[in-house]
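Complex shown without one protein chain; remaining protein chains in place.
== subunit A ==
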Amino acid sequence: MPCVGDWLNNPLSIVRGFFAQNAPNSDWEKKVTEYFKEKLKENNATNWVPSLNDIPVHYLKPNSLVKFRCMIQDMFDPELYMGVYETVDSNTSARVLHFGKYRDVAECGPQQEIDLNSSQTVTLERQTFYCVPVPGESAWSVVLNHRFHAYISASQARVSPSTSYTPSRHKRSYEEDEDMDLHPSKQKEQHMGNSSGGDIHGCVEPKRLETEAPAGHHLISPNCSPPLDLNFPLPGEKGPACLVKVYESWESFKVNDVLEVYGILSVDPVLSIVNSEERDSSALDPMECMDTVEEQRVHSPPASLVPRIHVILAQKLQHINPLLPACLKEEESKTCEFVSNFMSELSPVRAELLGFLTHALLGDSLAAEYLILHLISTVYARRDVLPLGKFAVNLSGCPRNSIFTEHVYRIIQQLVPASHRLQMTVESMNQSRFIPHKDYTANRLVSGVLQLASNTSLVVDETQLEQGQLDTTGVRNVTALGNLITWQKVDYDFNYHRMEFPCNINVLITSEGRSLLPSDCQVHLQPQIMPPNMEEYMSSLLTAVLPSMLNKFRIYLSLLRLLDYSISDEVTKAVEEDFVEMRKNDPESITADDLHKTLLVARFLSLSAGQTTLSRERWLRAKQLEALRKARLRQQQSVNGNEL
């Protein structure tokens, strides 16, 4: 039997072993998955597996076991492959059986030839997903995930990302943007903006990138075909994209699902060679004109850029917070212990978080309260078309043209595992691609900003928006954003038709007055303090928090999202009474909509205190919060006079 390290470094040899033992019947496949499942259950075994998220491909050993945390960006057509095939030795005509699973290339020795007509050949099917790292993943999440690898600290890989590996990746996307867009200058500007936004991620030095990238570009361009668009949803993203080949139950996965896959890394250079050769030699073969050049580029890109992973185990992730156990639904004692431990110290954490956010929001505790509720909101069910549990907050009254909104985003970024800041300007609305659309020539789904994983925080900054003319794209983008907020769905553009993809994205809109986008609740900011130096104030805020506390905040926000919730009959009655009473007193201003909102606030309020049922006190508190919020809005209205 193979030794311990083998299953990590040479998993195929293990597969081969199983195959040899049980060759003709298909039991061996099951045995392989079970073997690896067992291996990974061993203590901390998952941490030994190198992750494609942190380590550049060229540091990884080909055909070794790797893991990859990613979002499914696109699904390609299923492919048929030779599950089992036979080779014939041209000298001895000895016949040998091989397996094609977990491989891109049918292997055979120098003297051997594959017998395509053999009766032993078994054709099987597998599905290819195009996966990208979770878009907008916060730096802390990446780093913490990173830290879990004993492997890393040993190798020099840790240093490398910032030197050789990242810039090259960056340059690629840079070039391509230019390629895609007819207005390179505008694109460049935008790109500058993006990369400076990207610098918040913390591990890239944007200045150096900007200077290096064009130089590299000139060097390479003459003898190189235009670079590949790796199709990341968010501009300025980096990290490996991957073709993930799934062998089992691929029907259960959906676009935008976040997965953690364990599989065999395949970077065989043959993959690219086969490609180019084919193109040269096949002028006469009509089979080759099946795919356009673009399609070939997209569907079989060079393995060095887009490695392949042949999945042995894949699991959907509920969240990507590395501080939490991966799967909370499972009734494992360890998980339960973790949850109950954390729940016991919940209220101090909440108080701390509230204090922290109050400071961040310039002393406005009401807004901070609402921000907490917003951050733990999640769509927990859909009633026919109506998504339940979404809580888009419009934080109005933000000071215009100050770095305040940017810093609010920075703080949110520190708290949630994935986030993105969308700066609304007339240009950006007119130029960027929000809705993913299908490119039929290349046969792929071209990503857009709104293709985000579940529970991503989207911070829309409206303070930058000036007057101006929106063109068709702009209108479409704004409509898409509005639909996203109201219905929690994005209609992907398939050219001949649209398809609806449900999503679950927390949208926070920062604006000066009331936002032009719809929202579930508008909170008007009332700053208590006006620090003279915003920059300094905000940065000091973050440094003042202990890292351990920050981690607790992170656990708090991710964990509470996953809790269940119910309302007892008594409270239902009480709420009913209350509503009737309110309507009696003021039928004009209390509508069903308000009840909706108050119920939502009550839900998140209870959850934020760790309570899974609604109590009378929470209900009253929710009402009180709503009343405060509304009073503020009215006050604001009377000040401005012309709003609403």
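General remarks:
Following the convention adopted for this analysis, a contact is a pair of C-beta atoms (placed from the backbone, for glycine too) under 8 Å apart; a residue touches a chain by one contact, two chains touch by 3 or more; residues count from 1.
One rule holds in what follows: contacts and distances are computed from a predicted model.
A chain of the complex is left out here; the name its UniProt entry carries, from "hydroxymethylglutaryl-CoA lyase", "Nucleotidyl transferase domain-containing protein", "Fructose-bisphosphate aldolase" or "DNA replication licensing factor MCM4", is "DNA replication licensing factor MCM4". The chain that is not drawn here is touched, among residues A:L8, A:A45, A:V88 or A:V255, by A:V255. From the set A:L8, A:I114 or A:L516, the residue in touch with the chain omitted from the display is A:I114, counting the whole complex. Within the full complex, the residue among A:I567, A:A609 or A:L628 touching the omitted chain is A:I567.
Along subunit A, the points of touch with the absent chain fall at residues 74-75, 77-82, 85, 100, 103-110, 112-114, 116-121, 123-125, 251, 254-257, 270-271, 273-274, 277-278, 282, 284-287, 289-290, 381-386, 388, 438, 440-441, 443, 445, 475, 479, 487, 494-497, 499-502, 565-567, 572, 575-576, 578-580, 583-584, 587, 591-593, 595-596, 599-600, 603, 614.
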